[in-house]
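Here the complex is missing a single protein chain, while all its other protein chains stay put.
The letters A, B and C name the chains in turn, as written, and every chain counts its residues from 1.
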Amino acid sequence: MTAPVVEMTGISISFPGVKALDGVDFRMFPGEVHSLMGENGAGKSTIIKALTGVYPIDSGSIVVDGATVSFSGPAAAQAAGIATVYQEVNLLPNLSVAENILLGREPRRFGSIDGRAMRRRAKQLLEGLNLDLDPGSLLGSHSLAVQQLVAIARAIDIDAKVLILDEPTSSLDADEVAELFRVIRSLRDSGVAILFVSHFLDQIYEITDRLTVLRNGRLVGEYLTEELLRIDLVQKMIGKELTALDEIGRRSHTAEAAAAAADDRPADFVRAESLGRKGAIEPFDLVVGEGEVIGLAGLLGSGRTELARLLGGIDRSDSGRLEITGAGTRLRTPRQAISRRIAYSSEDRRGEGIIDDLTVRDNIVLALQADRGWFRPIPKKRQEELAQSYIQALNIRPANADALVRNLSGGNQQKVLLARWLAIAPRLLILDEPTRGIDIGAKAEIQKLVYTLAENGMSVVFISAELEEVLRLSHRVAVLRDRRLVADIENDGLTVDALLALIADGSVADEQAPDAGQAPDATQAPDAGRPADAGVGRPAENPGSASDPTFETTGDRR
Amino acid sequence: MTSTLDRPSAGTPSGRGSRRSAGSAGSSTHGRSRSPFDRLRDVLTSPKSGPVLVTAVLFVAVFVAGGIRYRGFFSGQVFLNLFVDNSYLIVLAVGMTFVILTGGIDLSVGAVVALSTMIAASLLQSGWSPGVVIPLILVLTSVLGLLVGLMIHVFKVQPFIATLAAMFLARGLCYVISKDSISITEPTFVALAVTRIPLGGGLSITPSVVIALVVVAVAVWVLGFTRFGRTVYAIGGSEQSGMLMGLPVARTKVIVYVVSGFCSGLAGVLFSFYTLSGYPLTAIGTELDAIAAVVVGGTLLTGGYGFVLGSVLGVLVLGVIQTIITFEGTLSSWWTKIFIGALLLVFIILQKVLTARRR
Amino acid sequence: MNALLLRTVTSRLFWPVVMLLALVAINVIAFPGFLTITVKDGHLFGSVIDILRNGAPTLIIAVGMTLVIATRGIDLSVGAVAAISGAVACSILLGSSDPGSFGTVAVAVAVALLIALVLGVWNGFLVSVIGIQPIIATLILMTAGRGVAMLITEGQILTVDSAPFKALGSGFWFGLPVAVVIGAVIFALAALLTRRTALGMLIESVGINPEASRQAGVRARGLLFTVYTFCALSAGIAGLILTANQTAADANNTGLFIELDAILAVVIGGTSLAGGRYSLAGTLIGALVIQTLVTTVYTVGIPPIITMVFKAAVVTAVCLLQSPATNAAFARLRQRIAARHARVKEAAAS
Partner (left out) sequence: GGGDTTAGSSEGPKPVDELVVGFAQVGAESGWRTANTTDIQAAFKDAGIELKFSDAQQKQENQIKAIRSYIQQGVDVIAFSPVVETGWDAVLNEAKAAGIPVVLTDRAVDSQDDSLYVSFLGSDFVEEGKKAGDWVVEEYKDSTDPVKIIQLEGTTGAAPAIDRAEGFADVIAADDKFEVVASQTGDFTRAGGKQVTEALLKSNPDVDLIYAHNDDMALGAIEAIEAAGLTPGVDIKIVSVDAVKDGMQALADGKINFIVECSPLLGKQLVQIVEQINNGETPEKRIITEETTFDQEQAVAALPDRQY
């Protein structure tokens, strides 16, 4: 075996009150895809930041290419051949796509940046990821998913010997993931050492060669992927067996049964009639019944978020009408929506979700407090109760209501956000990518929660890039394409493939029947070793399925 | 890996196709055939160039309105005098633009201008040659900028406060040099002060204008076409992201204050051409003029968006407001202040309204 | 005990307090009677009392400024608002037949504060409804407002002769200067209003992430109105104290540059200009540091020509000491000392 290109030994890092890493060893080999596994807050991102000099380490040593190093920051790490895409998109919304990709490495002519060459180069890179973007457009005008791809394009353009991707696929859909994996493989084959972090086990099993498992900042062990069963991996990550998922599987059966009995439709909670907003989403009709879960499906930029934002009162509609429990109304501000007990949890956790300099407690009570008005403060004791109950219910870590949210790991921040919305006891909960970046255990918990809430009468609009998740949870699925609602169907034996076909061209007819028989996954209870988040985010493994037209584009490259 | 869950890659050619267009959703809406009016509105409402264009349009409108109202207003020389009288402010605004683009602010510029005039006047008085004095000033003010930058970057002192301290220091040093105002009689300075560069048609500008325009040109190039310049914008977009992207954030952030210090020094030199004296109380509050010019020119104080040319326009706007007031000639001291405030308000509101985007 | 010490040292108020104590020490050395407080004519008298009284206007404005800054804003117009409020009060008093009566003064004060309130609403309107950047929105009032103040006084210094009005600035109440009492009341009011209700948390939330706050249903617009109005109101009150203190409205000079002092006080107190979490206690310390600094210049006899340099030195010192880099250096030092202690102990034990 070749020598490791990165070798970290005995790394410890403490933050006030938390020991984020405790004597962890970690190494990477050239020509190998390695993954860090662990629950939210296990310390995965921290290891990456330690390696690249974002955080100074308290103890331990880092050896890169045989030499002990101590990088002063990402710039130094980059200079030493380590390219990194950090968790959460860290790009510049005020600059163009091309600049974001090439900033710091712009092609120059006579000392000036050569704008044309830069755009050309960026275009090439994006095309390498099969992404057709105007490189001159502002990054901020693109969705988070596109931004994530741009960040990846930036990293792979750096001629690096180590490529680090911290949850790069969290908001990508299957196509993008496939493209990304193609690129990863080709880089791997050219000898690059790649670190790929993801909470999607399928992706892990598909692409990685080696795993390092962390738990609570401690090393559990390093394994070869093919030698470690999923069930064992999960157990190593969470330290106990995962049981919650069985339950969900069962529930999805009952749910379907309920949905199948189409006659006793629940009372409508929200009814939108040709509600629309110019430039964002074409007028659409949508009904959400009480206790009903509506999944929104669509490709990147298909307008799911825009639709959800109208329902949540985040954006104002400019056409159509909205009825809430039968009464016509207009939602002009999120505030009005909240006072009608409609909660919208944004997909952009950092930009529109958490208040990062406030404590966990303040973040949890924020919406409730805002609804009550500032002169009717929630008593300290009640705040504490609320915070503690959600910290426990959602297993937020560290379990400290006084911790600043900015110091929580990404997944835990998401849980805090969810807690904020649950705290207002919403009647309609709109969740835009709520499970992004959340570990399998927590994801199962959130799914379970959505189920329970719906059974208790709460309506839910659920958006997720993972179609499996959408299918598992929803009574009905609304499909969007090109900012238009193209289908709204009962989730009655619907399959991922059928849904994909819908998403692709809006036709249900041909595809659904055969696929439904062929892939009963959405209804099948996954066993403990095949956790629920498995699914869409996997590129072609079994090329040759006749029903899969992408075979030509992705399958043959393997 | 043989479970039924293992399915070939999702997605279809048509799906891919639709994603393509959706992926570039931001631009695709722009790409469709649209009326010229729509396109105009797009340009005006773009966060990048909109405010600058609107400012330009408003400036022209005000200038024309002044020409209609006042005798002798609508002349080339009145327009050129905007540059002649404000060349130092243009240079200051250029330096300030760098700082503000990173999301910082520099309150010290007015005091540094005063300090520069004091250094120039006192050294020239004691017989130093301008060839030494001018570079010395530029070095000193750049070093002051460097110290401020280090204070901000290394010690994480907020720019507002670090530059406020620098303002106190520079103003204090003025008094230490001399409490009195000092005349500059040195021939080179005097020559530079009185020289007029004829442009034909009875129009003329001063060497200071040329210097200021060179500074502007260099700044446009640096900000738009060098890595340093793009890093300045990057820091304004998000310092954290810039750092994680491996950009030289630390260096750039410090250099930006050096640039501002240098520009303040240069502005001080131009100012001493303009006033031919050093005076410790001079240029009080000029930092606010510079900031206002930059903001009127469409640069966001939070950083990341804006152009040097916008700042130049901002200076011209402030200049034209002042010119209108002198041409009006009947405003009392207090109405002068109210009028300046009101015109500024009208400008900002129009800019806001014209660039307003739907939310 | 040790833990308490550590908490004290790492508190963000530590260095400002140290600086305050240092300034006091300098004064005591230069003028041993500095800390003496005597009772004269039934009220307290001494340098410390002067500092508190003269610092009251800055503190009052700084309290308002703290809340504005917490929302990521800034208010440059406070000086002008102070001048307007003083000018309004004085011109009312001068115009009345009986400026010395309590009623007249009450009317004058009420009208002045009402106008300050309106100006605050105006700032709030520009910032929250029109969406102008706060520094520019308030710069407009800073410029025009002084003009308005001068318009009211016609550029003259309006001297008033009214005992109840004068008391606002230099009177005493149970031995304490009225200005100090007013300052304390405003401070307490702000603290109660923001910390006992949810206002403080909502303000911080808007300051940290406006869009997220909006989506969480926080009425950002209303909050902005509230803080700018409160800030202008406190500026109005400070203006009355300043005016009463010199028994004259001076549209030019009342509150000139007080916005810088107030902002400086806020920042020395550890509140970030980037918005978010704020500390009123810090602002109090900051205001005291600034006023003590001014008094030090007089008592120690620092020549006017280097006053500015001295101020620069103090401000720089506070900021550098407060900085995370310095904190880290101190932490390392402490660690090293602790380690040495441990080693010494070990050696002793073995």
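What we mean here is this: a contact is a pair of C-beta atoms (placed from the backbone, for glycine too) under 8 Å apart; a residue touches a chain by one contact, two chains touch by 3 or more.
Note that the coordinates shown come from a computational prediction; the quantities given were computed from them, not determined experimentally.
S.K.: Which chains here touch the chain that is missing from view?
M.R.: When the full complex is considered, the omitted chain touches B, C.
S.K.: Looking at the full complex, which residue from C:N123, C:S213, C:T295 or C:Q322 touches the chain that isn't shown here?
M.R.: Residue touching the chain left out of view: C:T295.
S.K.: For the chain not shown, which residue from B:T55, B:T163, B:T252 or B:T282 touches it across the whole complex?
M.R.: Of these options, the touching residue for the absent chain is B:T282.
S.K.: Using the definition of touch stated at the top, determine which of B:V54, B:I182 or B:A234 touches the missing chain.
M.R.: Counting the whole complex, the residue in contact with the absent chain is B:I182.
S.K.: Applying the definition given at the start, please give the residues of subunit B touching the unseen chain.
M.R.: Residues touching the hidden chain, for subunit B, are 71-72, 75, 77-78, 81, 84-85, 88, 121, 174-175, 179-185, 190, 193-194, 202, 271, 274-285, 322-323, 325-327, 329-334, 336-337.
S.K.: Hey, which subunit C residues sit against the chain that's not shown?
M.R.: Interface with the chain not displayed, on the subunit C side: 30-31, 33-34, 40-41, 45-47, 50, 54, 150, 154-157, 159, 170, 242, 245-248, 250, 252-254, 294-295, 297-299, 301, 303-305, 307.
The working rule: only the chains that are shown with their structure count from here on.
S.K.: Taking contacts as defined above, which has more of them, A-B or B-C?
M.R.: Looking at contacts between chains, A-B has the larger number.
S.K.: Just curious, how far off is subunit C from subunit A if you go by their C-alpha centres, in Å?
M.R.: Their C-alpha centroids are separated by 46 Å.
S.K.: Once you find the CA centre of subunit A and the CA centre of subunit B, what distance in Å lies between them?
M.R.: Comparing mean C-alpha positions, subunit B is 41 Å from subunit A.
S.K.: As a quick test, compute the distance in whole Å between the mean CA positions of subunit B and subunit C.
M.R.: Comparing mean C-alpha positions, subunit C is 31 Å from subunit B.
S.K.: Could you check subunit A for residues that touch two or more other chains and list them?
M.R.: Within subunit A, no residue contacts more than one other chain.
S.K.: Taking the touch rule as given, give the residues of subunit A at its contact with subunit C in the complex, in rising order.
M.R.: Going through subunit A, the ones touching subunit C are 312, 314, 333-335, 337-339, 344, 346, 351-358, 362, 366-367, 369-378, 420.
S.K.: Residues of subunit A touching subunit B in their complex?
M.R.: Those in contact with subunit B are residues 54, 73-75, 77-79, 84, 86, 90-95, 99, 103-104, 106, 108, 111-113, 115, 130-134, 137-138, 141-143, 146, 154, 173-175, 178, 202, 205-206, 278-279, 299-302, 315-316, 467-468, 481-483, 496-497, 500-501, 503-505, 518-521, 524, 526, 530, 534-536, 538-545, 548-555.
S.K.: Of all residues in subunit B, which touch subunit C in the complex?
M.R.: Contacts found on subunit B: 151, 154-158, 160-162, 164-169, 171-173, 175-176, 179, 288, 291-292, 295-296, 300-302, 332-342, 344-345, 348-349, 352.
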